[in-house]
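As you look at this complex, bear in mind that one protein chain is not there, while each of the others sits in place.
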Amino acid sequence: MAATVEVALPPAVDDDRRAPHTRRRRSPLLAFGLVVLGVVVLMAVFAPLLTQYDPRDPAAGAALEQPSARHWLGTDQPGRDIFAQLVYGARASLVVALVAGTLAMAGALLLGVLPALLGGATDRASNRLVVFLLALPGAPLLVLIGSLGLNGRLPILLVIALLGAPPNARILRTQALSLRQRGFIAAAQGFGGGPLYVLRHHYVPGLAPLIAVGFVNWASVAVGLEAGLTFLGLGDPSGISWGLMLNRALAQQSIYFSPMWIWWVLPVGLTLTITLLALTVVGVALEPAFNPRSHTSS
Amino acid sequence: MTEPMLLDRRQFLLASLGGMGALVLGSCTQTVDQGTGLTVRLPQGATGFPSPWASNADIGYAQMSLLYDTLLWRDGSGELLPWLAQRYQSSADHLTYTFELRENLRWSDGRPLTADDVVFTFDYYAAQGTLPPPVIIQPPQGIANVAARGPSTVEITLTRPHNTFVGQVAAALPIVPKHVWASINDPVGVDDLKKLVGSGAYRLREYNGDGGAMLYTARDDFFLGAPFVKRIEERAIEDPIAALAAGQTDAGRGVGLRADTLAPFANDTFGKITEQGASTLPLYWNLNKEGPLSDVRFRRACAMAIDRRDLVNRLAAGRGLPGNPGFLSPANPFFAPVRQYDFDVPGAGALLDAAGYRMGPGGIRQDRGQPLSFELLISNAEAPLSEILVGSLRRVGVELRPTAVEIGPQLFGNKLIGKYDMAVLFFPGPGPGGPNTDPDVLRVLFSSKVEPSLQAATAYASPAFDDLAEKQRLAFDDGERKALVAQMQQILADDLPMLPLFYPETVVLFRTQVLDEWYFTPGQFPTLQDNKQLFITGRRTGTTIRS
Partner (left out) sequence: MDTELGGRTAPPVAGGARRHGRRRRWGAIASYLVMVFALVTLNFFLPRAMPGNPIDGLLGQGGSGFSLGEQSRASLEAYYRLDGSLASQYRHYLSRLAHGDLGRSIQTNAPVRKELGRRLPWTILLVGGSIVLATLIGAAAGVHSGWRRDKPVDRALLTGMLTIWQFPPYLLGTMLLFIFAVKLRWLPLAGARTPFSGSLGPVQQILDIGSYLVLPLTVLTAGLCAVSYLVMRAGMVNELGSDYLLLGRAKGLRTRRLKYRYAARNALLPLVGLTAVEVGSAVAANVFVERIFSYPGLGGLLFQSIGIRDYPTIQGVFLCLSLGVVTINALAEVLYRRLDPRAAF
């Protein structure tokens, strides 16, 4: 399972010098990531055009068919087309990525930035809360709450988002505090810029890159977590998702005794890995370009 | 500046490594005598403390029964063998049973086992009230009196005759030592290995070492002689078939296995036994609900819309039998042919039309303006079945909304209290090899005179059926009982309060070098441990120990 966002942040060192340089060098990585994500988005959007089968239709074929011209990746146990599930499964992953990423960052703004701007007791209280949330053991919590999510994806999404908010809140808060302390904001206020002006012209540009990186990173964690939880049997069993496909495949008694795993387990596992890799790579590639410390340490 | 840091870090690492090592070594248990002779390794770990009151479920009962004995016990043919009792007789009115105990019976702590212990066991069970659920969840019912008539004679008087008494009480209730349990008020809470004093052929030498490993060693002073299998090792393993292939166990059990899973075992090294009807998945309709669910025409249409043969093909790799509306599997000796509701989609549609459930918007039929849309309670593990059911009923204009229940173990509280529309549950049985083989199971599941239970039909009441169910219970002649049970099955097939969907084939694969024969004990759970008579004697039948 993937780790949290903080890990990919380089340590606090002044590296204004190398930011532009790095950005240029890393671009092939970024390009790879973006292309893969583009393909996944296309898969999700044009799923009905890519396959003639309804991924939920158990009458699409016989049970456990081998790959053929009709069923490119064969069929699963009730007889559903595996390729159709793979294509439609991209939708679940994208929804998870978007919703969990957005909710986590919204939570981070609420817990980190807003209190930092307000300052005082609010800030102290919310900081305590963030420290508490960070201390929660995420995995057991997910397993516990995940079992609430048998009949819908929402509870799992909410927990994943809840786990994503605190670490991002911490990062955003640091940045917001330093922005507040910056002379130029004070100066802007002195010159008569209203609060909205300050927000738009100073906080937004200062925070946006961090929010983007946090979003991408948490989206990747969320997709991995969702797949893992549905694999454990904690997701909505009637959904169509990659984690659920792996769950079904590995629920076959001793699937590795059969060649089935080559067209069932492997394509799903690799699609999931490559998608996660793409998200990670985009996150890593964005970071040097927007390194937060390059703004803070001057 | 970095120097102190590295030092601290190194110390930290060393300290933590050392701590880890100490913890692990400290947790290792002490030496156990190895024992020589035949060892059987089984892929099932402990599910609970193996005392008669704390052992859990089917595996737990089988594990516990290696330590404790019953008055009678079954062998591979289903015959009741003299066990603690060397003989028994019943009075002409079937109200009084007299059991004559063997003479050389000793508890594992050396004390003699006497009629007093048997009397104590029955009284103790009766005094405990409800017990957590091993196989015998309740104290034996319908027993008027149990008395010792001499040191090795026990007389049991029933309140009314019951033809399952011998099979389900005398051959199931573990006899426990009075001198251990008499002073214990909370038997469920006992978890001290020293309290596991039994008369059984094995002693528990190690329990729950790591994740439920158990080691049994043979008692050479066992009343039938020194057991054939000297040592039984059990441990929790996620995939028993892989473990057997990897050479780490001597037997493994699977349900509805694919041909490619079985292929590695199709050689002389391994033997295979199969059983149809060791378990089934019944579909329940909540008859308590107004409208279609309590309308027999609707239920019959559902039965016709589901291709039960196809379920066997898809979900059990073609190995098994389609569900029988009379509930008993065709392999059960009491099976009687009943009407079958063959797969017929147009027929199902016509039946629904005739019943007045007209097609509505979206291809869903309606009952007085209400769409035929029902919640289906089904275990998460049965998702493929759930998908097929949804698809099948959709074709005749009925919508199912699956509500998944839990990770693997069933949490079917809503089924129990009747808060559901339709449900699919796992049912162990109905035989022949496997539990609930006795046709009295029909009474327990379908009679309105029996307390509701998890697997019973909901709110089904047929006076004719109830009457037959009571009669068969008093029938001590097999032919007479068969005729009654056949009528019961016909009523069930007509009324269709519940429909077994299919009986997947249960397979046991075993290493022939270790034991060349296994069996499914009729009336017992098809766990690997239930071959107790085989472990002791090395033979399929009888009580003579192979040398």
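We just call them A and B in the order they show up, numbering each chain from 1.
Note that a residue touches a chain if its C-beta (ideal position, glycine included) is under 8 Å from a C-beta of that chain, and two chains touch if they have at least 3 such contacts.
If you're wondering where the values come from, they're calculated on a predicted model, not measured in any experiment.
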**Request:** For the chain that's not shown, point to the residue among B:Ala115, B:Ala251 or B:Ala456 touching it.
**Result:** B:Ala456
**Request:** Using the touch definition up top, pick the residue from B:Val188, B:Ala226 or B:Ala459 that touches the left-out chain.
**Result:** B:Val188
**Item:** Which of A:Leu37, A:Leu73 or A:Val281 contacts the chain that the document leaves out
**Value:** A:Val281
**Prompt:** Among B:Ala213, B:Ala226, B:Ala350 or B:Ile364, which one is in touch with the chain left out?
**Reply:** B:Ala213
**Fill in**
Touch with the missing chain holds, among B:Ala245, B:Leu283 or B:Val424, for B:Ala245
**Item:** Contacts of chain A with the absent chain, listed as residue ranges
**Value:** 1-4, 6-11, 13, 15, 17-18, 25, 128, 131-132, 134-145, 147-148, 150, 220, 224, 227-228, 231-232, 246, 250, 256, 265, 269, 272-273, 276-277, 280-281, 284
**Complete:** It is residues of chain B that touch the chain not shown, namely 1-2, 4-6, 8-9, 12-13, 16-17, 20, 23-32, 34, 46-49, 54, 56-58, 129-130, 132-135, 137-138, 188-191, 205-206, 208-213, 215, 233, 235-239, 242-243, 245-248, 405-413, 416, 426-429, 435-436, 441, 444-445, 450-456, 525
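Simple rule for what comes next: only the chains that are shown with their structure count from here on.
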**Request:** Would you pull the chain A residues touching chain B in the complex into a rising list?
**Result:** 56-59, 62-64, 76-80, 147, 150-151, 232-234, 236-238, 248, 251-254, 257-260
**Contact footprint of chain A on chain B as seen in their complex** = 239, 241-242, 245, 254, 257-258, 260-261, 263-264, 313-315, 317, 380-381, 383-388, 390-391, 402-408
